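All protein chains but one are shown at their positions in the complex.
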Amino acid sequence: MINKKKFESVHIVGFGGYIPYWRLGVDQVGSNWGIESKRIKTGLGVTQKAVANQDEDALTMAVEASVTALERSGIDPKKIGAVFIGSESHPYAVKPTGTILADILQIGPDYFCADLQFACKAGTAGLQIVASFIEAGIIDYGLVVAVDKAQSKPGDALEYTAAAGAAAFILGNKQKDSKDSIANLEYTYSYASDTPDFWRRPREKFPSHGGRFTGEPGYFSHVEQCLQNFFQQTNTKPQNFDHVIFHMPNSKFPLKVAKKFGFSSEQINPGLLVPHIGNPYAASSPLGLVSTLEHIQEQIHTQESSPTQNQNTKNILKDILVISYGSGAGSDAFWFKTTNKLAPIKHKKIAGYLKNYKTIDYLEYLKKWEAI
Amino acid sequence: MTNPANYWRNKKETFSHLNKIGTLISFTHIHNPPKDFGKNSYWVGIIEFDTGNNTKKLITGQLVIEQSTPKIGAQVIGVVRKTRKANSESVIPYGVKFKLL
Partner (left out) sequence: MSNMSNMSNITPVDITVTSAYQTKFGELWDKSLYDLIAETIHGVLKNSSLEKKDIEIVYFANKMASQACDQNHISAIINQILGTQVPVIRIEAACASGGVAVSQACLALESGKYKRALIIGAEKMTDLPVDQISYDLMHAASQQERDAGLTFVGLYALLAKKYLITFDATEKDLALPSAKNHKHAQSNPKAQFPFEISVEKIMASPLVADPIRLLHCSPITDGAAAVIIEKNKNNKNKIKIVASAQAGDTLALSQRETLTTLPATTHSAQIAYTQAGISPQDISFAEIHDCFSIAEILAVEDLGFCKKGTGFRAMRNGDFSMGGACPVNISGGLKACGHPVGATGVKQIVEIVTQLQNPTHTKLKKPLVGLAHNIGGTGGTAVIHILTK
């Protein structure tokens, strides 16, 4: 049972994303297998996926996103009291990614840390854990990273979409210092059950899945039930939110949920990255959140630099709903309320990563994940 | 195999130029990698960093080529990458490479 509890202390003070430079088109995958890919593209609603280089992995991408988040927050890394990384491609099965990241960023040595795994909701689980530490007053700042360098079996349907990326958030205590608030956490909720829709055994290189079983019993039932329960607990409905971000294994699934619940394309579009980058697993909805926050920051920036500055900036205050999904299975829900703070986010914006990339072919893709 | 004690002892120095911007003062394209560096060719350079008070520091490192091709005088930024191939048992050798801006 989860109690309704409004968070009083937790806010986002820094955030950033990283999407690797290389892209593999759905076309390329299809033509490698001699399959006509036009139908797949429209069916999945995905054009291409982001592919990491051979020398990148979950840790290196976590560093990229975290450096951006830290820079934007302006805080001293030594003030961070927790580091939680959620991924299904941690570089070690035993040895935490968290301590490697923390050391590189010069966080510590006094911080809470553990690596998290819950398929694609490992990162959002981290947000809940760190938020709780802050709300309890044990720490003032915490770093949460959601990252994956996803692998898929060659020839499997997932090959079209399994991608790479990272998102990092620095949460802080707004009771201690509210001036850095970019967005406040209002509520969070989770819904889970033992549903074996997608899994990987330790010695297996690639995940296995239940095909169509991943749809209704997996994604849809958990995301929709989580959403319904969250609305009920917080007494809200879709119209109360300016933006919604779902976990995006493809475009089709989140758009189907959005349509069912009456979310508009204006609400979902700023976070809908999947057509351009595929599914970076644990980083999927977190990157959607980063993109949405940057979108809102653009609006604040436009408003502030407008010659007829509108004193009433209340219309820039946005309510964001995030629903992640992790196979196995569960969904986390979050309600963030943005503030008016203009964060220094000149560089490394998601829009930049979406614009600057290079397309590779299937052979190059095999080399990049060291299949050959 | 990366030696764990050696890796741990050198960490501060290894990551000292993360996110720092420097200038490429010489570079080469390695076509015949030594053992543990795979089969693909890659670029290596000597990069100059301003350390304040009119002093400079030079660092040798592998280059990350994405948008731009290397040129003497080009700006680069330090990023964390795996610096060499490691077998499945080894401690993973993370370090800093220099991405051309």
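A and B label the chains in the order they appear, each numbered from 1.
The criterion applied here is as follows: a contact is a pair of C-beta atoms (placed from the backbone, for glycine too) under 8 Å apart; a residue touches a chain by one contact, two chains touch by 3 or more.
Nothing here was measured: the structure is a model prediction, and the numbers come from that model.
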Contact list for the unshown chain, restricted to visible chains: B
Contact footprint on chain B, counting only the chain that is left out: 10, 14, 25-37, 42, 44-46, 58-62, 72, 83-84, 93, 95
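The rule is simple: only the chains that are shown with their structure count from here on.
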Distance from chain B to chain A - Cα centre to Cα centre, in angstrom: 29
Interfacial residue positions of chain B with respect to chain A in the complex: 11, 15, 18-19, 38, 40, 64, 66-67, 79-83, 92, 94, 97
List of chain A residues in touch with chain B within their complex: 21, 53-57, 59-60, 63-64, 67, 71, 91-92, 100, 103-104, 356, 358, 367
